[in-house]
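What follows is a single structure, and I will ask about it in a moment.
Left out: one protein chain. Kept in place: all the others.
What follows is chain A.
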């Protein structure tokens, strides 16, 4: 058994009625539809099983779980037999035992009996079941083994498939189909010759496998096994924590041997992932102990000098002295900080507190500035709260799912898998994306409508959909009347009904046929439950905030708010970007999204911290950089963000960092930004700290320390020491005390404590007196702001348009195996799936430029140029090119312009006019 496993054999059933039966003489109750196997397990009665697992639909192939039912015929499989009222079941009669032994003998007759040297010794269900069944001999002759001598498939960098040890239970195949939805595995052949095959026999790496690990998790033997376990042996202890990659926030058991993490196993009790994982969280954790990790603080006088290793005291004192010197000379506003949305809530809270209490200004920002700041703005204005409305489980109730500017199968894979499962169950899909993502045409998944709009025209398209809804009588009038502002709705209705918003009127602008827009709008508006999921393809535009508000308008107008299966759901990028925003790492907001000009909110913090807080908004990150070039902003403390690679208009960013007198970088590695730093403070990875992360569904989950910090301090301790050195007293002895302070000062968090998280596992904010167990669905009876507010969403075309020189539009995104600027994933084996950024270009555009697959091409925008290899693909529409930004050598963000969202200054990463040319003499 996995150290974190707790499998009851078949999925839970939520039948309305409770059934009462007798198992082995005990009265047992279970919901209607529950299998006998599960009902027995829940009552503490263990029935042997091999092909069943709680996370898979019952299959009934191994016959090990058979039982005897009084009055029934034969010996049915308990995994496929549902409970029935009054049923009397015997699980361990002599005949049942004999039959099970016979089954087990057959399995063992085609299985190596080298248990003592097997890597799964002690972690093998076959071994365990053989012991449970009590097999003492195998009556079948030797030599009948069909799987002996089959080669091991070690093509996947993280796990191996040893067919010799496979018992063909098909758990892996079903896990791949049912949980992940990749359909990469099949059982080929029949009877004893049956064998598991990846793809068409090309091995795991060459198949459709996305290395999610679900099959490894499901396998009851050593047939599918993590290579680290094969090499290092089974782990000894486990610590449950939360993934530090994307905003899904999967829960994992970190399994260790001593202080060495051996494997991460997805936690079946984790409510964000329910036991599933993706290649990053499951396998790509090697960066945490990579030799590149910096283990002691570094200081230098200027950025041309070599680094000097120093102790913590000296480094902290140096930073404090420099920051004080700068403030004395240039004024209090001359320094600021960027908090990391990869760090914990407690750590982010301390950074904003450091800025407000010790720096004495509001110059604090976080990476949401460049991703989801428009979400915060847009949802606050319309609904009254800067967060998504649903939990992930809500998608299981959606009838129509509209995915806008998001690619969840690559960027939010575990949620993407759940969404695909719902689609396979019959939900309809509308995709609004300029690119043909995996959701548009995937295995057993197909979008009913793919509105492949021209990049930058989101608002025009969403307004057109709203126009159809308003003019074709599809508004949910009773919802609007009961839940929304009458005057803002009346204004919006008149605005959107104007013929200039009709699909036909904007067809040339968006590039989407009017009839398609009309049909998609009707589909969305007429569903019982329609849900919207969106990503950075919505926010990273010159009208990012307007697009978010257009989405909110659509949801309100159609009554798709306040119950399961509906809602407006931003898919957050980084693991704790929701938390970083919640914690007040914004220049205009205190923790809990209260504006700094709000005297009541300010007074609460002032009283607790013993300082005066500025009522004026601080500098946003792009303005800190601009002011640095103007000579007014001189020092910055950057916690876990690689600005010199992730920001747009990189030449400007580099010049701004060079212009500062004290740049302090706190990170795991000497990243690109560290080139411009005067002080480097080595941070701690998620395995080395206690705290909490908040995922895209507002779920607060514990992060637990599995190994000590490699450089000696957790990130919150570094910030605390800096605050102390700058004269502000902070004296927390554990992050739980920081959370207690957050709860005391932040209404949405007032019920949150580590004790509650231990009890519930995780909790979705708001968690307070009104909702002591959290709030899975928001805005149920009323909106947080009272009545929902409709905002007029005027379409303002971006100034970034193709012209005679730059005829193509570049848009950027992510791939599954890499993460953001690649700081973590580039230091793992994930490079086998993606080792370089490439430029996707449509065949027509490629042909017109003489570009073939693999050619080196030069991409030039008005900001700069770079070179990439071409991938000729119909996934992009003509006139558009696409790339990722995972590798520093690609310098993708050199191309991105200084354009940004009008409301939040979120950069316009998704629209850059470019010229693409083949580099002469550099073909593949």
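Note that in this section a contact is a pair of C-beta atoms (placed from the backbone, for glycine too) under 8 Å apart; a residue touches a chain by one contact, two chains touch by 3 or more; residues count from 1.
As a working rule, contacts and distances are computed from a predicted model.
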Query raised in the report: What does the UniProt entry say the missing chain is called, choosing from "Putative oligopeptide ABC transporter, ATP-binding protein", "NADH-dependant formate dehydrogenase delta subunit FdsD", "Aromatic-ring-hydroxylating dioxygenase subunit beta" or "3-isopropylmalate dehydratase large subunit"?
Result: "NADH-dependant formate dehydrogenase delta subunit FdsD"
Requested in this report: Determine which one of A:134, A:151 or A:331 touches the chain that has been left out.
Outcome: A:331
Query - Full-complex contact with the absent chain, from A:200, A:321, A:482 or A:597 - result: A:597
Query raised in the report: Thinking of the whole complex, not just what is shown, which of A:31, A:617 or A:712 touches the missing chain?
Result: A:617
Query - Options A:85, A:630 or A:874, residue touching the unrepresented chain - result: A:630
Query raised in the report: Residues of chain A in contact with the chain that isn't shown?
Result: 330-334, 360, 363, 491, 495, 542-543, 546, 587-588, 595, 597, 612-620, 623, 626-627, 629-632, 792, 794, 796, 898, 900, 902-905
